[in-house]
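Single-structure report; data block below.
One protein chain is absent from this view; the other protein chains keep their places.
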Amino acid sequence: MAISRRRFLTWIGAAGAGLSTVNTAQASTLTQFKGHPEGLGVLHDTTRCVGCRKCEEACNTVNDLPKPDRAFQDMSVLENKRRTTTKAFTVVNSYPVGSQDQPVFRKIQCNHCLEPACASACFVRAFKKRADGAVVYDPSVCVGCRYCMVACPFEIPTYEYDNPLTPKVLKCTFCAPRIEKGLLPGCVESCPKEALTFGKRNDLITLARKRIARHPDRYIDHIYGETEMGGTSWLGLAGVAFKDLGMREDLGTTPAPALTSGALSVVPMVVGLWPVFLAGMYGMTVRREKIAAEETRSEIAQAVKETQTLADEKMAKALEKAQAEKRTALEKAEKEKEQALKDAMESFKKENEPGEEE
Amino acid sequence: MTRWIASISSVLIIIIYSGVVYSDIVTSTVAPEKRSDVIHIDSSNLSKKNERPPVRFPHDLHTDALAEKNEGCAACHSDMVKTRSFEFIKGDKVGYDNRMNGYHDRCIGCHTSSIASGEMGGPVICSGCHREQYTMERAVGSARFDTSLHQRHNDALNKSCESCHHVYDTLNKKTVYEKGKEGSCSYCHPEKENGKDMSLEKASHQQCVTCHETRKESGKTAGPVRCEGCHDPLKRLSYKKAEKIQRLPMGQKDFLMLQTKESQEDTTKNRMAFVPFDHKRHEEKNESCQICHHKALTGCTQCHTLTGSEKGGFNNLEKIMHDSTSTRSCTGCHKVERKAAECSGCHTFESDRAEDNKGCIQCHLTLTLSEDQQKQAQDLIEQNIQENIHDDFSKVPEKLVLNKMEKTYQPVVFPHRKIVQTLSDKIKNNRMAQYFHQDKNTLCMGCHHKTPSTDTPTACSSCHTAVKMDSDTFKPGLLGAYHIQCMECHARMGIRQPESCTQCHKEKN
Partner (left out) sequence: MSGEQKAESRTLLTPFNLIAGIILIAGLIVTVIRFTKGLSSVTNLSDYNPWGIWIGFDLMVGVALAAGGYVTSAAVYLFGMKKFHSAVRPAILTGFLGYFFVVVALNYDLGQPWRLPYPFIVGWGTTSLLFEVGLCVALYLTVLFLEFSPAALEWLGYSKTRKLAGRLTIVLTIFGVVLSTLHQSSLGALFLIAPSKLHPLWYSPYLPVYFFVSSIVAGLSMVILEGTLSHKFFHHSMDKTYLGEHDPLTLGFGRAAALVLAGYFTIKMVGLAAGNHWDLLTTPYGLWYLVEVIGFVLIPCLLYTVGVRDRNLTLIRFTSVLAVAGIILNRLNVSVIAFNWHLPFSERYVPSFQEVVITVFMVTLIILSFRFIVTRMPIFHEHPDYKDSH
């Protein structure tokens, strides 16, 4: 199939048009999303937390979760490091720190990131980041692929593997229905030491900075979640290194969507350019074959022609020779004929001459 | 085919071998022992690349080993007798090779001869001393003098100040004793060698260790000659304390009226009201004069002027008096004092409630100076000390029932008077606390904060609402206010922490 010039130009144009309609994939990090201006958050001050687990109890009540095997008053659960489960959207862990005689306690829950990895990873948009800061989950569309669990750097989402027909991904909801009504999230309301402070994220950062400035000996000069993974709505303060509290310090500040936007932005490139390249290859292949066929044909034709010419020449020569022969033969015959006649005449004459003899 | 198998196997073997060698499985993970006698022998400053790692030399080990053979410092520090110098290899000017050979000849030589004579020796091969990984680590603590140690030396040497104190006669290039000029060694001897003055380390060893060694040899009671004796923090804790510490007469006044002029000779007006200062009490309370008199035994304004001068490191008078991050300034030192368990129950909140304190006028009391400044200062201080300010607690409610927030638990019966009485008792024997708590209502203001001084402070619940108003993110709700105040105070004051919620309030059934 030979590509006409028109068709080729059409394809190039289409590729170009395709490129221009691409939504600017945020591969460039010149812009950073600093959170919705009215976004809410919670500041968790681990220097205040005493590990009483009232927050776990409140979360369990507010979300109507089944009662756990060991009561919330049972502090022996703190001997093991726990993680969020389908029955516990938040847990408190105890971290012994060498320099102190008392362990440090920390509450674990979804951090409601500014640019959530789960929302970026979900291919049915089951997760949404709301303007009030909450990252909410819609179980009515979830297919159960669990890519969100792969994506979350804080290892928060849990899955109902026991449920054969309606399994859901579960995590802290930021008490979205409560905060809509102006109430506090269940855990925040129940904390007796106000280790959890609820408010606008920007205000909480100011508050955290103030606390650090007022008590430089009490806090590490860093607000966890201010920039980690592009920023989270749940922020943390601590008096010891965050990694001693199981809070990873090696996550970086790149938001999760920016990690994959580069790869995604290549998709329209491939769609636009590969057909051009491949069709071009195909075209060249076809053309090459055609030319090869042409060459073969012309060579054959040439050979045939040459043979023909040779044969014609031979024929002409033979013809000429034959004619010459014919002519000579004729002449010879003519001569012979004349001679024969002459002879005959002479012999006749001789026969018919009187007397000379006899 | 076999050559492929052979080459693949060899590649894999190389990988596994190098992995095992370089992996963490093989190397030791034991933390090195911290020793105060470890000296780093490192000549890398002589601008030649060290072929082997620097040596960590355990000095006390050698002192003990030589002591067993009845040998003293002179066994290695041969110059010591004449010049009192402890230099092992003379100076840095010898050059790298001479230094190396010097160490090798003397160290390995001694080790070899010890082993040869059947005794315990030390390493004789390179890697014995130059190790990649050491089991010991240098942790040399401070060998600072305090007033107790000074008193003991005073007693031992019969008050002969000239035994240790001297000044340097630059003309004759020697040290001489000058009465009235006794001060801390660190006034002239810097921490690190600066090419001009002898370093503190060198001077102290020359002065102290030689004296101790001499006395030991002549059978008198002496101080330590081993590094550990002066430099190990644990050993220092076991020092005998002097029974009675006599005040060192340096012509200092008991009481002072502190002024804020550019210098002591300045005749212009003072910028701030005067501060009465009980110098005698501060002397008694501090372990060493050096804590305040860190560069010289003079008044602060000799170096620290109002505007700042080079002599004072450009730290002006205001800063050195009030810098709360320094342990040397008035404010800073007092802040450290407030961290004590008796005080920190209330004072742990002071950064959050800074508006409550009196501010400058707590100390800057008057703008007039009388004739007898000492008496004026003493009187001002006495006036502001309220001893036994809280003998009468009848107006203080004995018990309060906190019932504004019942939900899961019963109301709390709060032993209000007992707490106030306890706080008052803790102040009783502390004159500094008594001065700053001149206003007796300050004891209330630890908890009843953000209100002026009053005999009848308001209840917590009048400002801290049961339902937290989120318009003020910085103010806790009543639940938080109770628990933060109570639990923090208990934690800081070392009062037994409750193991469960029900120890303070029983559950409702």
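Residue numbering begins at 1 within each chain, and the chains themselves are lettered A and B in the order written.
Note that contacts are C-beta pairs under 8 Å (C-beta built on N, C-alpha and C of every residue); 3 or more make two chains touch, one makes a residue touch a chain.
This structure is a prediction, so every number in the text was calculated from the model and none was measured.
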Contact with the hidden chain, among A:131, A:241 or A:270, goes to A:270
Among A:289, A:306 or A:346, contact with the omitted chain is made only by A:289
Given A:71, A:143 or A:330, the residue that touches the chain left out of view is A:143
Logged for chain B, residues touching the omitted partner chain are 4, 8, 11-12, 15-16, 18-19, 21-24
Across the whole complex, the chain not displayed is touched by chain A residues 1, 83-85, 117, 119-126, 141-147, 149-151, 153, 155, 157-167, 248, 250-252, 256-257, 259-264, 266-267, 270-271, 274-275, 278-279, 281-282, 285-286, 288-289
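The working rule: only the chains that are shown with their structure count from here on.
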Per the touch rule, the chain B residues reaching chain A in their complex are 351-352, 468, 470, 473-474, 476-477, 479-480, 482-484, 487, 500-501
Per the touch rule above, chain A residues touching chain B in the complex are 48, 50, 52, 73, 75, 184, 189, 191-194, 197-200, 203-204, 207, 210, 214-215
